[in-house]
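Yeah, one chain of the complex is gone here, protein chain that is, but the others are all in their spots.
After this line comes subunit A, so read on.
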Amino acid sequence: MNFPSKLIEDAVTEISRLPGIGKKTALRLALHLLKQKEAVTESLSQSITKMRTEIKYCSVCHNISDTEVCGICTSMRRDKSTICVVEEIPDVLAIENTSQYNGLYHVLGGVISPIQGIGPDELKIDSLINRVAKVSSGDKVDEVILALPATMEGDTTSFYITRKLKEYGVKVSTIARGIPIGGELEYTDEVTLGRSILTRVNYSAD
């Protein structure tokens, strides 16, 4: 693409670094911003910079937070004996939106994948072990729920964490995987269907 201005070219290059945005869309966005009042673009760039420099991560669960310890970790209404382990921050939002969970979280920041150079040291795994091991603070952890992706890396990570937690006698569970609500059996892939049969649950007619 040839640009009439170096300034536009720089902006397009930067915008197209965002996920899912190609050069064409980037150009469209840049031209849109050009048409806005200066205050609008000023406010946009300030909020991005502010977000980047001032955001904090909860020192306990590693979720995004405006404070040293996040709202979930400090809430009196949450069940502190249960920790749900997730891969990334959006997973916390997804589970929160179900309104079905009232425990705490732990964000690993990824899953183990040696090919990509990601081992336990690159993730918040030790920090999870410490949370479970530390009984002195009064909040004893009874259960760790592993809610990691159903991929080979997710399974490897779950396995590794389970082994690491073994000596603390904590209950370790993993979220169920199966047929989506409203899903037809014949359209469910074989692996999911097979797993659903193997991990079937008692039917309650109450």
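The criterion applied here is as follows: contacts are C-beta pairs under 8 Å (C-beta built on N, C-alpha and C of every residue); 3 or more make two chains touch, one makes a residue touch a chain; residues count from 1.
We take it that contacts and distances are computed from a predicted model.
Chemist: Not counting the visible chains, the remaining one has a UniProt entry; which protein name from "ABC transporter permease", "DNA replication and repair protein RecF", "Cell division protein FtsX" or "FAD assembly factor SdhE" does it give?
Modeler: Options "ABC transporter permease", "DNA replication and repair protein RecF", "Cell division protein FtsX" or "FAD assembly factor SdhE" narrow down to "DNA replication and repair protein RecF" for the missing chain.
Chemist: Of A:Met1, A:Ala39, A:Met76 or A:Ile115, which residue touches the hidden chain?
Modeler: The one listed residue touching the chain not shown is A:Ile115.
Chemist: Considering the whole complex rather than only what is displayed, give the residues of subunit A touching the chain that is not shown.
Modeler: Contacting residues on subunit A, toward the hidden partner: 112-115, 117, 119-120, 152-153, 155-156, 159-160, 163-164, 189-191.
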